[in-house]
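What follows is a single structure, written as structure tokens, with notes after it.
The complex is shown incomplete by one protein chain, all other protein chains being positioned as in the whole.
On to subunit A.
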Amino acid sequence: MLRNQGPSTDRWGCLLGCWIQEAHKHVLTEDIVHREVTADQKLLSRRLLTKTNRMPRWAERFFPANVAHSVYILEDSIVDPKNRTMTTYTWNINHARLMVVEERCVYCVNPENSNWTEVRRDAWVSSSLFGVSRAIQEFGLARFKSNVTKSTKGFEYVLAKMQGEAPSKTLVETAKEATEKAKETALAATEKAKDLASKAATKKKQQYV
């Protein structure tokens, strides 16, 4: 499990504006498939996203059947304007035998300073495949961390612009910094994952001798 928590400098309304407009890289399609307003004035939504399947090369060799298919992701969300909270829960509904990544984010107004929004982000990465599961989990966690870095930095940039502030860095610098950090994380994870996968493969061979 991974938890990431911290304040982000914006008001509640601006945050939701960003949620609506947030552009995801690698997203091919986005659809609302369910929406309702409850009796107690909460907005429930379900979004279906399709994303490109970006498996690393070493994984393609192990899971050739998964290569061709896009990933389908559902995002369920509850917006509570009275209490100024928003909860989103996101998970993939295919490629599930390979890896499931679930993420829950709770956004609420910081109780000590109403100009600040708090985000609590929990994530679970799991795989049911014997032997390779740790390699997949390491990869999944690293990918998640690098995506969080990128999306948080993108988020902060957009929020700063919406408030009419000059962001402390240009978008290019922000993106570059996030990409560098993400590359480092991904590289370290790839090496570790390759190592784990080859150990698992060796172990599996030995069992059938």
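Rule of thumb we're sticking to: a contact is a pair of C-beta atoms (placed from the backbone, for glycine too) under 8 Å apart; a residue touches a chain by one contact, two chains touch by 3 or more; residues count from 1.
In this section, contacts and distances are computed from a predicted model.
Chemist: UniProt name of the unshown chain, from "TP53 regulated inhibitor of apoptosis 1", "Rab5-interacting protein", "BBSome complex assembly protein BBS10" or "N-acyl-aromatic-L-amino acid amidohydrolase"?
Modeler: "TP53 regulated inhibitor of apoptosis 1"
Chemist: What residues on subunit A make contact with the chain left out of this view?
Modeler: 1, 3, 13, 16-17, 20, 23, 27-35, 37, 41, 43-44, 46, 48, 50, 72, 74, 76, 78-79, 81-82, 87, 89, 91, 93-94, 102, 104, 122, 124
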